[in-house]
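Below, a portion of the complex is reproduced, with chain positions unchanged.
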Amino acid sequence: MTNTAANPTPSQIIKEFPLTFFRGIGQVMFQDSIWTGIFFTIGIFWGAYASHTPAVAWGMLLGTFVSTLAGYLMGLKDSNGSQGLWGFNGCLVGCALPTFLGNTIWMWLAIIFCSAMTTWVRSGLDNVWGKWNLSTFTFPFVLCTWFFLLAARAMHGMPPVEESAPAFPVEGSTALSLGFVDLVIYWLKGISQVFLINSWVTGAIFLVGLAVSSWRAALWCAISSAVALLVIILWQGPGADIAAGLYGFSAVLTGIALGATFCNYSWKAAVWAVLGVIATVFIQAAMNIFFAPIGLATLTGPFCIATWLFLLPAYPWFMPKSN
Amino acid sequence: MTNTAANPTPSQIIKEFPLTFFRGIGQVMFQDSIWTGIFFTIGIFWGAYASHTPAVAWGMLLGTFVSTLAGYLMGLKDSNGSQGLWGFNGCLVGCALPTFLGNTIWMWLAIIFCSAMTTWVRSGLDNVWGKWNLSTFTFPFVLCTWFFLLAARAMHGMPPVEESAPAFPVEGSTALSLGFVDLVIYWLKGISQVFLINSWVTGAIFLVGLAVSSWRAALWCAISSAVALLVIILWQGPGADIAAGLYGFSAVLTGIALGATFCNYSWKAAVWAVLGVIATVFIQAAMNIFFAPIGLATLTGPFCIATWLFLLPAYPWFMPKSN
């Protein structure tokens, strides 16, 4: 149950706010680190401007700001906020809405409402998931953004521009260049797509940002994107999506969650994390097909589902000692 | 956990039945009042006959009767029943099936089965939702009716007649008259659509019926339909749906639930209720799009989802004292 703690004074809040803000960006990949958040911000700005979609970067800042502020305004327990746990869902809302929707005033108001909403939806859903000692991960972002992306199809005020057209699922072409340099690019884009950025440079910056906080997280990020790439190439998925890193981002998050965050660091747990990454690839493909008739993006839903399924059994051999 | 209480005698049941029956109709908008139930009945009969769909009104009576009777027959705890909590889901089943399906004998048998089913589905789902001190609201109606409306597409015995054709979601026209009288009519129809009635007169009768039981419920009903209308006009939703009140009915229920029923009556809680109403509009639009390929109506699903999301955080500043 969420409690209000002794409220910090306004001057404390203003002093802490920049730290909480950048930690929120770092927490998208589970890092309670302002330096990771700063590297991620650099990577996002690079990728957004390189692809001529600067609104994604500014939306990201706005979403993180609003969702963090919402935590303070509602007087939520501060330990959560100071770790950046109010901001990461709003951060992703701010990346997602300008990626898929037209740049209108109503879209920006939607970012404000939707990113604030993730803060209280998260504390509400935590009361549900907490019964099984699970985190809701990025699901508050996924759920609230699904509402707004779908609603956009019914609202001329914020029309979809980059969303897939609703269609029956059809097999995509598997054509894909498999040169070494190409593979490295797909692998790095799988990492950058965590923030909906399609840029190998951004992927490399994200890896550095992770390594600054945790070499283990950076390692699992690298492993997971590679394993996902291998699996989807072997099973011959759609070439264009593979090249854009769209089979990597959920797997990356599953790998960091299982390999470097919520399990112990044994060899058994490492095998478990790899199995989780493989499962994520199939769940990603399944959700892509499931959402095709409404043209909706899965966002990081496949990561949430896979990671819950691999944490729920709570086998002693992968549970961390401190638990 | 549902218990059987000391069973009332048959003569007690017969004496109480009319009270329990009309309370069931009133409970659709959270009013434990036979007078509200009687006003609602009048409004439904007016609207159903005015639109030449009398089966909706008679179906409503049948559904309320059967679901209430099911509660007695299964020996459920009587305090629930005497407040009308067995009848409101069946009441809505009885409005919904004749609205969307052809008037065949199999449709009437489906009303009987489906409305009885809501009574035990409700006591079952209450065991789930109760772990978080949540009500299932109208979700037993929504779930069971979804089963039967979808099944109808596979069954010539009760063919759909008024359901939307399955189609990919496309943006509707935003054309809408915005004169003052028009807006008042949309606003009242948003209220009447709670019972699937498209009539501003019925909406006005419902407001009176609420005021007889609780001025606060009537006030929040009025506010919520107006706020929803404002939001969907600003974001430029589909004109025909707005004019028919189809963006109002879920918002109305969210507003009465959060503003006048399950939260305290502070200013903070009032702001919370307005935020909940705004969220409901986007969830309504999202679910309309999500269900387009199967041509299914959302029913009051958006209200259930929005209200759960706004009650789950259980912040102390909106919780009622008695809780």
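Order of writing sets the labels: A and B. Residues in every chain begin at 1.
As a convention for this text, a contact is a pair of C-beta atoms (placed from the backbone, for glycine too) under 8 Å apart; a residue touches a chain by one contact, two chains touch by 3 or more.
None of the values given here were measured: they were computed from a predicted structure.
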{"item": "Homo-oligomer size of the whole complex, from 2 visible chains", "value": "3"}
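We adopt the following convention: only the chains that are shown with their structure count from here on.
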{"item": "Contacting residues of chain B [partner chain A, same complex]", "value": "131-132, 168-172, 174, 232, 234-238, 275, 278-279, 282-283, 285-290, 292-293, 308-317"}
{"item": "Complex contact set, residues of chain A against chain B", "value": "1-4, 74-75, 106, 110, 113, 117, 120-121, 123-125, 127-128, 131, 146-151, 153-159, 165-167, 293-295"}
